[in-house]
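Of the protein chains in this complex, one is absent; all others appear in place.
Every chain is named by a letter (A, B, C, D and E) in the order it is written, and numbering of its residues begins at 1.
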Amino acid sequence: MILRIDRLGTELPPPSDPDPDGANAVQELMGGRFGEMSTLMNYTFQSFNFRNRQGARPFYDLISNIAAEEYGHIELVAATINTMLTGASPVADGRPPSDALAGVKGKGNPHHFLAGGQGALPQDSRGMPWTGDYVFSSGDLVEDLTHNFFLETGARNNKLKVYEMVDHPAARALTGYLLVRGGVHQVAYARAVELLTGADLSSMFPTPRIPTEKIPECQPHIKRGDHKRLYRFSPDDYKEIIAVFRGPHPETGEDLEVVDQAPEGALPNDLPAQPAVFAPDYAPEEIKAIAQKLRQAAGLPDEPLGQVAAPADGPGMVGKVADKLKP
Amino acid sequence: MILRIDRLGTELPPPSDPDPDGANAVQELMGGRFGEMSTLMNYTFQSFNFRNRQGARPFYDLISNIAAEEYGHIELVAATINTMLTGASPVADGRPPSDALAGVKGKGNPHHFLAGGQGALPQDSRGMPWTGDYVFSSGDLVEDLTHNFFLETGARNNKLKVYEMVDHPAARALTGYLLVRGGVHQVAYARAVELLTGADLSSMFPTPRIPTEKIPECQPHIKRGDHKRLYRFSPDDYKEIIAVFRGPHPETGEDLEVVDQAPEGALPNDLPAQPAVFAPDYAPEEIKAIAQKLRQAAGLPDEPLGQVAAPADGPGMVGKVADKLKP
Amino acid sequence: MILRIDRLGTELPPPSDPDPDGANAVQELMGGRFGEMSTLMNYTFQSFNFRNRQGARPFYDLISNIAAEEYGHIELVAATINTMLTGASPVADGRPPSDALAGVKGKGNPHHFLAGGQGALPQDSRGMPWTGDYVFSSGDLVEDLTHNFFLETGARNNKLKVYEMVDHPAARALTGYLLVRGGVHQVAYARAVELLTGADLSSMFPTPRIPTEKIPECQPHIKRGDHKRLYRFSPDDYKEIIAVFRGPHPETGEDLEVVDQAPEGALPNDLPAQPAVFAPDYAPEEIKAIAQKLRQAAGLPDEPLGQVAAPADGPGMVGKVADKLKP
Amino acid sequence: MILRIDRLGTELPPPSDPDPDGANAVQELMGGRFGEMSTLMNYTFQSFNFRNRQGARPFYDLISNIAAEEYGHIELVAATINTMLTGASPVADGRPPSDALAGVKGKGNPHHFLAGGQGALPQDSRGMPWTGDYVFSSGDLVEDLTHNFFLETGARNNKLKVYEMVDHPAARALTGYLLVRGGVHQVAYARAVELLTGADLSSMFPTPRIPTEKIPECQPHIKRGDHKRLYRFSPDDYKEIIAVFRGPHPETGEDLEVVDQAPEGALPNDLPAQPAVFAPDYAPEEIKAIAQKLRQAAGLPDEPLGQVAAPADGPGMVGKVADKLKP
Amino acid sequence: MILRIDRLGTELPPPSDPDPDGANAVQELMGGRFGEMSTLMNYTFQSFNFRNRQGARPFYDLISNIAAEEYGHIELVAATINTMLTGASPVADGRPPSDALAGVKGKGNPHHFLAGGQGALPQDSRGMPWTGDYVFSSGDLVEDLTHNFFLETGARNNKLKVYEMVDHPAARALTGYLLVRGGVHQVAYARAVELLTGADLSSMFPTPRIPTEKIPECQPHIKRGDHKRLYRFSPDDYKEIIAVFRGPHPETGEDLEVVDQAPEGALPNDLPAQPAVFAPDYAPEEIKAIAQKLRQAAGLPDEPLGQVAAPADGPGMVGKVADKLKP
Partner (left out) sequence: MILRIDRLGTELPPPSDPDPDGANAVQELMGGRFGEMSTLMNYTFQSFNFRNRQGARPFYDLISNIAAEEYGHIELVAATINTMLTGASPVADGRPPSDALAGVKGKGNPHHFLAGGQGALPQDSRGMPWTGDYVFSSGDLVEDLTHNFFLETGARNNKLKVYEMVDHPAARALTGYLLVRGGVHQVAYARAVELLTGADLSSMFPTPRIPTEKIPECQPHIKRGDHKRLYRFSPDDYKEIIAVFRGPHPETGEDLEVVDQAPEGALPNDLPAQPAVFAPDYAPEEIKAIAQKLRQAAGLPDEPLGQVAAPADGPGMVGKVADKLKP
């Protein structure tokens, strides 16, 4: 079972210029063979299928715990794509009938607009859906860990390339963060393989040879020490990860650390409605009125109990995006 | 982000007779269009993509929170399949080379044995992988909720049919539980549609017309009241679900209830190794020795910190399964 | 546009022994690359996309008209599969909860029972869905016709093999009929190619070398002359097919004929309910009562206006199938 | 069986500016999960698989009859796409070798040009083929109808979005028409659910909240009354639809009507050849000469028996498109 | 370019008992994610896409040369499947119409009989086709090699499992051979990674921990030394493989060797016709007569120039299989 926390793994900037082609590229990090759906589901199924857990608890805990972090990664990729799609149809008032989507004809993934509501999808940059055949769960511990090391290697490759292709601030914030966190997972799996087999993989790092120290968007996370830390994403479980995630970082030599709780993360932005695609409605204000009535009937306070970094209809949010549309 | 708890939503029986054909049927509840991967990912993406959350907080909280419960459902389906596959190759000692898998040639999903390690896969009962194209996330709140109501309807149909096809105790425990919990989600989404549109869907229930009151494996959950309860799967978030999940249950007229925490659930069984498929290794005892050394080096106590309902190598577990194999 | 006629292209026997494995094999003729979905959709799209129709009217009419006949073929394949699946769960009373589907665990296509209601699906014999990528519509008339000749060749191959694998009376009635009708379409496309290019394909027939004259189930259709006849499936259109479908039959030398209307065909059987899979309901008699009331309110007569060959609940139909189930 | 009529459901404008990107967007209405292939095949298979038809005749007739109308919808979508692709390569003379397709490199769906002959394909806006897995046919009448109501809901969403993205006159004529006709099907399925279960879905309409009354291209159809009419697409069958399709329209309160025949529709345009892609040939005039000879040999009159709205080689058709190409 | 040699990599036994379920399992080694189609096409595309070859010639040569060997592996897997399917329909005379395929209804992959002619297909053990998305070709040399090492690891896992599931002599001969040769490729890629990065992977071997020394069917190949040899599959190219494939074997410590030519291999058996599926014809003797006439006309000698290990119609071949069919 899981408990869900309504915060993101890291802070994302608010919407600015919409970038449908860029959002399409970022989809590779969601639904591609090496995207976050893949890391999430590979580790999740491997943990589900783990036999004789008590006999290999530190490794079971490691895979289970990294699986838990990956959930936060698909969340973050989705938030990035949603940020980049905001404003691709008019925010202030784009109610049909009109040609509110004419500007994105032939741009990006048409499903972002025709099937979805300017929102993220479990697809890759070709528009191909993520498939369960991307999951490798052989049951053989060493083999699964070898796979995971390779998976993270391929994932870092893809993250860097999206970085190089898309300079939208949200995409850069995302890839800077994921390069650092994916690097930690790669180290964790390499260490697990080393401890089980006696091989020494440290001289393979960094692989691919990404110079994270030169990437500006990686710096805050490196400075915070997040390149050498594994967080424990559970109230009481997966405590034996410390038996595997230890020793020197293969690139810097610093000691690897386990943090005994989830990171604080950041509040999500409340992205503004896109009435042209009925997200969340043709007339969001009516939904709001109904919700308000229901909240009152349930004895809830006037202000929503949930928190967001920035309100969807604040002047900063709508105004900023809406201004883009002026000729 | 999520926190993961190493417990199952409900108790499952230990392995008994292996049932590869039955396990294949249960895969429909994992990776089918109406399986738990679909409910999980539909609600998860809808919550990620929800725009103007503050203006519709009770609905955002509802979808987000049910998404969180669904994670526990894919976990439970996996545990069921793993239980049913245990013993399909020799448990006590089936180390290669031998013909340890000869008995399952032409049975069930060959990927359970050839690709996986007698473990669950994100596939349906045809062996087709789950695909991201099963996700519907239009952004339109009423439409997404209509979809979700329909999705739960189809899911209940599939659950009943698996119940009728597979009488393995683990499959029956699973389907009894899921029929009750899926029913709650169906009610929740119907209620949300009703509150937003003014329609009255209550006379549609039960749909399909499944007589859960006559299904023995549903009774413990109904008696406990779980057919009218929504649990809140979060330390601090999604508190506004009470504004939607309320009023009379459409079938029984009882008041719907929100429980302000996750259910207690049950400890998982530690399923025994299957050396013929190297799960978790050709020689699990060596993995165990390495793990033990690592645990000591990390200052962990002698006994694993993680708990299981029954040990993988206990006489009850291995003996029971191993006895099946004697001529 | 189309007008639909509630009759089958040929008569099918009523349900007898259920045959899930056989029904699965027959699915190849529905959703396989060379199945009837493929012939239907290839010719349909080719006719939709036909440019400069007036300049090539006889060919446009030919493709359009054969497309129309193919609709009747998917209908007939579906009726065959439905007939073969009838009785695979109890007909008389198999209402859940029970293990009504235990007997088909590991048999045939699990989607026939878990996803569908013991009914046909647009899938092939592997359970793979029919896909739009099976459609070839190049716009080049000679090339499309060459394709169609080859498609019918492959389709005849598949039909014969299903004949050889499945001896269920419904499957044999189907394949006997389709071998004859598919043969006509093959001849039609060959003749079209000959007329456009000057090639002489007649010595290729029969291809594959299927001895239809030795197949008992082909005889009624051959005797009736249906191996050399093209029916016109339209009230007023496609009259120029006579400009192409003419000359000697390449195998028999008989004159090809155009029949200026659709064949009479046969009434479908009304297949009995399968309550275990809720088809059409847990309690079909309640549906019937509602329907009856609605019919009365609409001023319809007591007896249904639609006709069937044999009633679903007649003693012949249910009794026959139900008797199979007795130990 | 069907009879095919060589007329379209509604009139489409002749080709004007080619719009490959727009044509690609319109493909979503053909081969998308909610496209017309899906509505056609869902209802078709549900009607094929309907058990105990006599006991539920009005519902069987309803589904069967709507299935028949949907055939006309895939035809219309195809005609629209073909219209929009006309002129994307030179019409007057674009015979190879040349760079006749250079202008569409990187535009729209490359299969429109490389695989097809500037013609419609059973694919969606991503170029993904329609798949049989989009068909839902559970056999459970209420469940199938619930699905169909939801399917039409999603289909209307997609139609509006294509409307907003593509302002090509053919696309607008298409979507205006489909929004009205799809709306009727949605009402029909909702009414069927209401009659079977007692639920009242009328307050859900319109869903999604599309203001068809404000959409200019919907007006002719609404004025004609087509928003409240179900046509009967059969010479003699499906007469019991009047027992279900009745009562007040949920949006306007007007009485629903059954028209006891197919609509008159409109003649299709004969779209001009596209020699650059050999559609229908490198030298269409030679095909024409052969066809003419065959027609004479068959005793057909000089003028084609089939009718079109406008000839492919008339000055209006070719000239109009050809002029676009002049620098 | 390639030159093709009509010999197999190793000797296979002639057909004996047909084993359709076993043949289906062996398909995993053909079209599965880790099957020989995958190893062939991964290395082939990596070699095609290799940039700056002169700067990394030993590695380019290594990947190119192993790619060449893999072609022989898909050939061998196909020959094995064909051997196992021989006799599944009557060999001596099974000409239609009959029920020649009744015995394989519900067995193995139905496409072996309905779509193919009792022959191998590029599908996996689920009947899912091999897909180009199994190819990884990042262009990054270290990453591609890491992938290849992992791919060979997974491939060995699958080979062993097929060994354990299928005891047909042809399957065992195949898997015994492939385990040895795949092991060599795994070592080669590990060594390449070691040389490029400085990591030492030798302690990971064997991975998975397959005891090839205990597998009887591996022994002839190990005794011959084929577990430590790389053959050069080219008349004049790929000579720099010796710069990488050298040093001690990680398991045995023996020196790795490069053999400067292709292995001798073995002649294939000429598998007998299966007239029931028209392979190669309804009347193979007529094909033979035509071929003989053509050969004479071309001045070819009476006996075929091509050689086979055993003739298709020799008493050993047909008699052996045909005898199985006698009651």
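By our rule, a contact is a pair of C-beta atoms (placed from the backbone, for glycine too) under 8 Å apart; a residue touches a chain by one contact, two chains touch by 3 or more.
Predicted, not measured: the structure shown is a model, and the values here were computed from it.
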Inset, instruction - Using the whole complex, pick out the displayed chains that touch the missing one. - result: A, C, D, E
Legend entry - Sole residue of E:Val142, E:Leu174, E:Leu201 or E:Ile215 that reaches the chain not shown, by the stated touch rule: E:Val142
Legend entry - Option touching the unshown chain, where C:Thr10, C:Ser138 or C:Gln292 are the choices: C:Ser138
Legend entry - In chain A, positions touching the absent partner: 21-22, 24-25, 28, 32-34, 107-108, 125-128, 157-158, 160-167, 208-211, 214-216
Legend entry - Missing-partner contacts on chain C, residue numbers: 33, 128, 133, 136, 138, 140, 142-143, 146-147, 150, 153-154, 157, 193, 197-204, 207-209
Inset, instruction - Against the chain that's been left off, what residues of chain D make contact? List them. - result: 89, 96-102, 104-106, 109-111, 113-115, 126-128, 276-278, 281-283
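Criterion: only the chains that are shown with their structure count from here on.
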Inset, instruction - For the copies chain A and chain D, give the interface type as same if over half of its residue numbers appear on both sides, and as different if under half do. - result: different
Legend entry - Farthest-lying chain, centroid of Cα atoms versus that of chain E: D
Inset, instruction - Give me the rotation angle that lays the C-alpha atoms of chain B onto its copy chain C, rounded to the nearest 5 degrees. - result: 120
Inset, instruction - Between chain A and chain B, tell me the centre distance in angstrom, where each centre is the average of that chain's C-alpha atoms. - result: 24
Inset, instruction - Hunt down the residues of chain B that sit against at least two other chains at once, touch-wise. - result: 33, 115, 126-128, 133, 138, 140, 142-143, 157, 208-209, 277-278, 281
